[in-house]
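One structure is given here, and the rest of the page talks about it.
As you look at this complex, bear in mind that one protein chain is not there, while each of the others sits in place.
Should a chain be cited, it is by its letter among A and B, assigned in written order, with residues numbered from 1 in that chain.
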Amino acid sequence: MASVTLNQVGKVYAGGFNAVKAISFDVPDGSFCVLVGPSGCGKSTLLRMVAGLETTTSGEIRIGGRRANELEPMERDIAFVFQNYALYPQMSVYDNMAYGLRNLKTPKAEIDARVREAAQILDLNDEILSRKPRALSGGQRQRVAMGRAIVRKPAAFLFDEPLSNLDAKLRVHMRVEIRKLQRRLQTTSLYVTHDQLEAMTMADMLVVMNDGRIEQIGAPLEVYNHPKSLFVAGFIGSPSMNFLEGIVVDSGVLQLADGQKLGFDAAKFSTASGQKIVAGVRPEQARLAEEGIDFNRELIEDLGSGRLIHGKVGGSDFTVLEGAVTAPLCQGKLQVAAEALHLFDAASGQRLSA
Amino acid sequence: MEKRTLFRGLALPWLLLAPQLAVTLIFFYRPAAQAVKQSFYIEDAFGTTSNFVGFDNYRDLFSQPEYFRAMGTTAFFSVFVGLLSLSIALLLAVQADRNIRGASIYKTLLIWPYAVAPAVAGALWLFMFQPSLGMLAHGLNRMGIHWNPLLNGDDAMILVILAATWKQISYNFLFFLAGLQAIPKSLIGAAAIDAAGPMRRFWTIVFPLLSPTTFFLLIINIVYVFFDTFGIVDAITHGGPAAATTTLVFKVYSDGRLGGDLGGSAAQSVVLMVLVVALTAFQFKFVERKVSY
Partner (left out) sequence: MVERSPFANIFAHVILIIGVLIMAFPVWLAFVASTNAPDTISNGQMTGIPGGHMIENYYQTLFIGTTSTTRAPVGMMMANSLIMALLIAVGKICISLLSAFAVVYFRFKFRMLAFWLIFMTLMLPVEVRIYPTYKIVADLGLLDTYAGLTLPLIASATGTLLFRQFFMTVPDELLEASKIDGAGPFRFFKDTLVPLSMTSIAALFVIQFIYGWNQYLWPLLITSRDNMQTIVIGIRKMLVTQDALTEWHLAMATAILAMLPPVLVVVAMQKYFVKGLVETEK
């Protein structure tokens, strides 16, 4: 029942490495905020700073309105779900879940009530409660790790890539479970992942990070449809956005490397003639057609639910995603609607504004 | 080498360390320092005066033939006990590493001698080879060999070597076995496909891969002979006959017992310390490199 606020939070390690650079954002109470980015971008470090497992070099962290920088982890009223679950191997599932409460000297009856309630929510029966972690499957361990977080009834949940160790199918299932659970409990959550699909599907609020900095914050669809930088555009969305280098030759017209021309919506992007830009096209927004720009088809991947067609435009790689029912493969021309183009300044990588 | 998350504290860690540090400082560093200090002084018989004499005690020591004799004896033991026990242990380990029935029983049956005290091992072997009533001594006499470790220095040495080797085989066996089991079976399989017969496989693949273990055991065995044989020597031969089986440690002990020359005894201790530290450091440097966390 609390928001989490970060204000100019930064971390520099003893050796001089700057892992987190002046991060500020606000997670409203009850919302599910996902921190996403490539390995080494600082998202896990940031999460651990919120948890109190790492010290903060600069800036302020507030949990539930309270300044948390100097507080020990257990004083911050948070719960943490680890990537490797971090279940105590020597304790039973029940004891694992009860441990935190016992340390807080919670009355035994209350501990029991809470543990059983959490077990019920997570579909862990009595028999499992008495087992030790090593006798559990990956999915079960994950649920116990979550159970340990739930019983604390904390102000915020912190998840550190909890699904990375699960197989693909289980991951999809657990993704849904976690989201449903959070909606039910209405607890503010901060979730770290490197998987952009998890990020897209689970987030109320997406924070894209790179190299210790925030690249973009917004609702998933907003970030997807209006990426602010080349990095975000290329990171979010799978298969990733296609990029074509070009030069603006006229208002609304750009020329690609091989001389072909593409039209873009001049109202959306203000450009200068001769400006070097990078145009982004999402694979699902390009179509193979009889007419259009040249497309050199190289390989087709049949997904069952659709088709991925890999090829080259000019010298650059380009992928087209087609839905399931399609006509037999058309010829080598590509059509891209002007509205579907995202333009970025080639030098700065930033999205061009209107 | 570091844990990621640590506790912070000023008093607590020192409190935790206190018992160990206390014991270590009082019973290890202080005596060691005392020994070094004393080695530079001479005390008279009554212990009333002590004079700083620099390296005189050491010079004295190194001019005593008995000292070099003790060194030689110790070295001789080391080499023999080491070679014997290492080869026998290796042979046994290689056989035990095979997938034969009862391998684990053999293992248990070959490991237990580790638990026997050196002095007890000495007693056992003394009993067997005791000149007048030892069973094996009788056997030797019947074969025409005059055997008397009480009078014959060489016989005494042989007896000590036998007892020490017997005891050390278990330890080496254990480590060799562990070393053999750490060799990936895939390597052996690959060699078999390359048509290498068992003997060739052993010498060209297994033995080289075992070399860290072998090297490590070599050092350990040397240190063992330096120290653990004290029990054997004291129990069986008391360093005799005529100092034939006096090792360096035994000399420290017996010279100190006779009393009087504290400085000399301290000097001997210091020399021993230096030797062992050198050996251990040597081992650390070469063996540690191959080990990672």
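What we mean here is this: a residue touches a chain if its C-beta (ideal position, glycine included) is under 8 Å from a C-beta of that chain, and two chains touch if they have at least 3 such contacts.
Since the structure is predicted, the reported quantities are computational estimates derived from the model, not experimental observations.
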Omitted-chain contact residue, chosen from B:Val53, B:Val79 or B:Val120: B:Val120
Candidate in contact with the missing chain, chosen from A:Ala86, A:Ile121, A:Ala266 or A:Leu308: A:Ala86
Chain not shown, touching residues in subunit A: 51-53, 72-74, 78-80, 82-91, 99-100, 103-104, 148
Residue ranges of subunit B at the interface with the undisplayed chain: 1, 3-10, 12-14, 16-17, 19-21, 23-32, 34-35, 38, 88, 91-92, 95-100, 106-121, 123-128, 130-133, 135, 138, 150, 166, 169-171, 174-175, 178, 188-189, 192, 198, 201, 216, 220, 223, 227, 230-231, 234-236, 238, 249, 252-253, 256, 262, 265-266, 269, 272-273, 276-277, 280-281, 291, 293
